[in-house]
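Please read the structure below before turning to the comments.
Shown here: the complex without one of its protein chains, the others still in place.
First chain written, first letter: the chains are A, B and C, and each begins at residue 1.
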Amino acid sequence: MRIKLYGILKDLIGPEVKIGVDKPITIHELLTLLNDMSGGNLREWLDKVRVAVNGEIVESAGAIIKPGDEVAVLPPSAGG
Amino acid sequence: MRIKLYGILKDLIGPEVKIGVDKPITIHELLTLLNDMSGGNLREWLDKVRVAVNGEIVESAGAIIKPGDEVAVLPPSAGG
Amino acid sequence: MGSVKVGIVREEIDVGAIINEFKALGREGFGAVVVFVGVVKGLVEGAAVSELKYEAYEELAEKILTRIAEEEMRKHGLGAVAIYHRVGDLKPGDTTVYIVVAARGRREGFAAAAEILNRVKHEAPIYKLEVREDGEFWVIGDGERVPRPPAQRGS
Partner (left out) sequence: MGSVKVGIVREEIDVGAIINEFKALGREGFGAVVVFVGVVKGLVEGAAVSELKYEAYEELAEKILTRIAEEEMRKHGLGAVAIYHRVGDLKPGDTTVYIVVAARGRREGFAAAAEILNRVKHEAPIYKLEVREDGEFWVIGDGERVPRPPAQRGS
């Protein structure tokens, strides 16, 4: 599963990471995995990020991501 | 004394009127004169108009206008 | 004090050029350009409008526009203000008034533009006659409409 990252998350984790999962996981599980992989770097951002799955924001932490989904983890927006 | 008029006052009185005065008069006296000349047409506008003397709005009805002053009588503004 | 541009004008203004000029003030910390462009409406109170005839006491109007621009610039800490008002016979879709401000931020910018517009409407000696399918109306103040007095139509 390939995860794209944006903004400050790119600095904390990298622009893209691959996670070796072959079954569906929840958004909560994904974020926990990412935080572990980054040595806890993501900790203070966990309740601020938004996750997009296949080009749509998914609000529920319990929502399921399947292998093959296009996933992006987004920090708070800062347009304008 | 030549008085210029704008907006609806032009329709009610004319774009410019000459008043034969050779001594200073107050703005109140000027408006009374104009109203008489127009057969009372100005009556409902008397408390809404503004008078400009020599290119500046003069608020006080008791202010003095001298022969030779440049005078304009203005209805409520409607810019925009 | 920043730049003030005002005018009573007969033609359309190149508002894009003013925006381009004002955005350069970003370098001095002015991060917002807010623009209001007024347009002649083709339909008012359900009646088709064919023309708005604007006239102004021009010298006084420009003096008052300058005063509004300078006072609002101070009040909102603006970097630049432009106010142009058109006169003449305007058709639906024609522009009537242009207000452009360069502000430190969006809040000051929106507040200043709205306030300047309001003052232009109420303070500048500018008058408009609305020519509609159902008659001719002088617009008085912010929206009151008075039928054009019929006796003097020819004047």
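What we mean here is this: a residue touches a chain if its C-beta (ideal position, glycine included) is under 8 Å from a C-beta of that chain, and two chains touch if they have at least 3 such contacts.
Computed from a prediction, not measured in an experiment: that's the story for all the values here.
Looking at the complex as a whole, the chain kept out of the display touches A, C.
Interface note for the absent chain: among C:Ile8, C:Leu25, C:Ala56 or C:Ala124, the touching residue is C:Leu25. The chain that is not drawn here is touched, among residues C:Gly42, C:Gly88 or C:Gly135, by C:Gly42. Even with one chain removed from view, chain A keeps its contact list with that chain: residues 4, 6-8, 10-12, 14-15, 41, 48, 50, 52, 55-57, 72, 74-80.
Contacts to the hidden chain, counted on chain C, fall at residues 14-17, 19, 23-44, 92-95, 106, 109-110, 113-114, 117.
In this text, only the chains that are shown with their structure count from here on.
Top contact pair of chains, counted by C-beta pairs, is B-C.
Mean C-alpha positions place chain B and chain C at a centre distance of 25 Å. One inter-chain figure worth recording: chain A and chain B are separated by 73 Å, centre to centre, where each centre is the mean of the chain's CA atoms. The residues of chain A never reach two or more other chains; the list is empty. Shown for chain C are the residues in touch with two or more other chains, of which there are none.
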